[in-house]
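Every protein chain of the complex appears in place save one, which is left out.
Presenting chain A:
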């Protein structure tokens, strides 16, 4: 076994690898860019080597710099994590040349699977189910119809140079195929100057389900079941789970066996993932193979008890797999939610800045993968596990240079429903402040009926949130629970206010029992009957909710029991109430005496300021360039300026025709959210 390994990565995955290495008694070397000088992975590793400036193309993905670090540290092996150099065969080659082990597959496997066409060919040869289609060029419409019939409808007619939906048609009948072929061809010719067309099976109700494989250098290969990753936003996975709620044992085995066959066809040795697209009838088709550790690997670990990083290290050290296919079980259910530094209320734009608060939920070991990562057999009844893979810490900085994913929160429980419930509570207890993040969106997904039923496709987010995410509206029952909690909390805080020094003896303020709670546009009149253990909140229709909690004024997280069920609230004080966040809802809750509420109702609703004549900066970033000048007339959709944030250039466009009256920012300026960039007449 190795004495020392280098992790050619950053963030949560570097930390993840370090944890296992440490458990195995292996020393670790981290590499870091200028932006990561104080990062968690640097802190956790035994050694850390600086490899350059912040942009990844000047540090983390520069093979020479990483190789220098390898040499300087004397590491015997390198774990590449995911992304960066993980699927770069040149890097594997460079390591090989130095006699340093690559904790990943052989370079031949990387190369073979790295190319879409080659990998599909190899898959076909290995009898792996691929999307049926005709790769050759199609002469005319009649040939297109013939081929479509061979493949079976529906089919997708695609321009080979295509992209962005251009030159793409779906056909369900001969007529549609004929027509689709012609229009695709015309569109392809005009859009790309290349009218070559091909046809493949159109997969309906597609789900993204992938198989985890593990192979050693001795010809052994196993599959560790599947992961369902259908909840995606623009091909970026957001929620994953294992097992899939959709697969049956036969399909699972068929997919698993084909995945292993494919891996072995390319002499694969390490952990790898074979991605499939699965249609509504459980037909599955090979998509591609990822020759690395996958981001969502923890869910597999949680249901199988196998530490994949440990297995990768052992395989790289030449060990034989100690697990056979029979050993691989599915124990319970695991769900992963990816926490992104992306603001769901602003179209998921990246958000950067200082994490002024970062308090993940308490990690709890349960199920097959206990804290020591060893298989422990059956979990005790009712136990749920919480695991948070993270690369950040409170007071750390989310920079614009890297992936906006900052943590992977996983829960495990014996059943899917329990795992989802554990995730809801974990999300509610996860405190992240200082940056925009998708926690409320994740909460919303966890409560979505389609997700709960397991009936989802890769189009879930696009279909269910077509206009983006505006936060969750709580239903009547949840609203009452929050109202009861807020009233009980507010009363406690008001009583504390009356205990101030300097008050008039015998003329103290008496805090009353009757309150009106307003939230989400509704008002609840309640009476609070408090005793030492808690408060009984009675609504005006006679319904009662008992509220108990150890919350004290000033706590930013309230863990309550309301009506016998737990409720976790994020609490911020506002005038006469609280801002409460729970289950994806973000509520301004006011608690007032009946008289105060009566007077508050007289106050006019204020209209938000009209910003339609302003161009506001949608994210913190730097102005790269301005495309217009003051006095210029602009058309709807015309580029106005470019803002760079999170290594992305975002072009801001005119929403409507108008004339620029003033420009308040210049190239190179750093802007905050809602800074006014320009004004229109």
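Please note the rule applied: a residue touches a chain if its C-beta (ideal position, glycine included) is under 8 Å from a C-beta of that chain, and two chains touch if they have at least 3 such contacts; residues count from 1.
Everything below uses one rule, namely that contacts and distances are computed from a predicted model.
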Check your understanding: One chain is missing here; what is its name in UniProt, given the choices "Cellulose synthase catalytic subunit [UDP-forming]", "C4-dicarboxylate ABC transporter", "DNA polymerase III subunit delta'" or "Propionyl-CoA carboxylase beta chain"?
Key -> "Propionyl-CoA carboxylase beta chain"
**Study point:** Selected residue (touches chain absent from view) among A:90, A:320 or A:496
**Key:** A:496
Practice item. Write down which of A:235, A:326, A:362 or A:575 is the residue touching the left-out chain. Key: A:575
Point to revise | Residue among A:204, A:356, A:415 or A:473 that touches the chain left out of view | key: A:356
Check your understanding: Given the full complex, what residues of chain A touch the hidden partner chain?
Key -> 37-38, 354-357, 393-397, 496-504, 507-510, 512, 552-556, 573, 575-576, 593, 595-596, 599-600, 602-604, 606
